[in-house]
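The chains shown are only part of the set, and none of them has been moved.
Think of it as A and B in the order they're written, each chain with its own count starting at 1.
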Amino acid sequence: MSGGVALAPPTGPTIASRILRPDAGTVEAVRVLPAATLHEAAGRIGALPWQIKPVSPSLRLCGPAITVQSPGGDNLWLHRAIYVAEPGDVLVVHVSGAHDYGYWGEIMATAARARRLGGLVIDGCVRDGVLLAEMGFPVFARGLCIRGTGKDFGARGWINHPLLFDDVTVHAGDLIVGDADGVVAIPRERAAEVIAASREREAKEAAALRRIEAGERTLELYNF
Amino acid sequence: MSGGVALAPPTGPTIASRILRPDAGTVEAVRVLPAATLHEAAGRIGALPWQIKPVSPSLRLCGPAITVQSPGGDNLWLHRAIYVAEPGDVLVVHVSGAHDYGYWGEIMATAARARRLGGLVIDGCVRDGVLLAEMGFPVFARGLCIRGTGKDFGARGWINHPLLFDDVTVHAGDLIVGDADGVVAIPRERAAEVIAASREREAKEAAALRRIEAGERTLELYNF
């Protein structure tokens, strides 16, 4: 993103292949924190639509975002994104509101695993749910759907330009964390600050739990 | 509810702390009956929105309702309700149509368990889904969502005045029963009658099952 973030420019490239990523230490520090805690500690930002959930409840993911704007009912840009991404990256995909297609399955998960990607977050459906759960490659989606996608080589999409999920913007390189509760996107440049605030919050919550178990009321504990 | 049920009166209190509850024997008699059976036996009443389901499929709940009308995106009234409720009570919460927030999590479940409450039924989302399932405190919700709630001390809400879920009214003290199939609210004053009708229905269904397994057709069995 050296020369400016470009979103589907009429004449320029629609794939930005070089993006800034958080460093490995930051990713590992975030990996152990819950999505909800990160969302709160960052100031209640970055919560993706709650209907996006792991295809198997124990799956978690954490990594820098490769953002993919996909035309509805088409998965060509997801194929492309697998090879734009680097090991550890998480594909974050907006499907232009056309949820009910199976945009991803065993073949693509195998390709993504071969590339050692960090996972997939898609605001649509996928297929091969049982196989995906067995493979353990983390896929977060709205549900399972068998309806097949096409490949329209003329349709407009983009990779590594910003995405808009309702009121939430995701940029390439944002730190994406998903667990059973949902998915959050944390701006790369705020990661260190959010990690610190999350740890503080975790510590406070642990202390609060002890006091509540000992009989204190939340009303006084939090001065409600 | 001796002196009149008040719903958000302009000048009076918005928390009714004293309500009438079914007696302990009634609660225990109801506890072993399925929600669907109670709904049918009571004359097909009191079915809460079907999207409200246990966060872990094996959870069940049964107890008198503490009714909570919560402003959207705010969980201050849930905190208050934890301390209005008595052991065994079930919090029943309407969130004014704003489903996609995490109104409840580990802290509040710990507080509710410390108070020995009977469970939570909420027409919105919660967070900390894995922890809630482990704790075993029965939570029935629309789903899991990380989006954080605020605490608006000026916003209007109420406790122990009636709630309206589409066409179904729930009063404080109604007997609330939830299982994997859904949640039902039975009016306190009809509890004994509904228990009797439910047992009769259960017995009839057991007999019908035996006859069907023996080859009889439902068309003749029920005179369709």
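One rule holds for everything that comes next: a residue touches a chain if its C-beta (ideal position, glycine included) is under 8 Å from a C-beta of that chain, and two chains touch if they have at least 3 such contacts.
These numbers come from a predicted model, not from an experiment.
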{"item": "Whole-complex copies, counting every chain including the 2 in place", "value": "6"}
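Quick note on the criterion: only the chains that are shown with their structure count from here on.
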{"item": "Cα superposition of chain A on its sequence copy chain B - rotation in ° rounded to nearest 5", "value": "120"}
{"item": "Interchain centroid distance [CA atoms averaged], chain A/chain B, Å", "value": "34"}
{"item": "For the chain A and chain B complex, residues of the former touching the latter", "value": "34-36, 39-40, 44, 47, 49-51, 53, 57, 179-184, 205, 208-209, 212-213, 215, 217-219, 222, 224"}
{"item": "Residues of chain B that touch chain A when the two form their complex", "value": "76, 79-80, 82-83, 100, 102, 105-108, 110-111, 114, 125, 127-130, 143-148, 151, 153"}
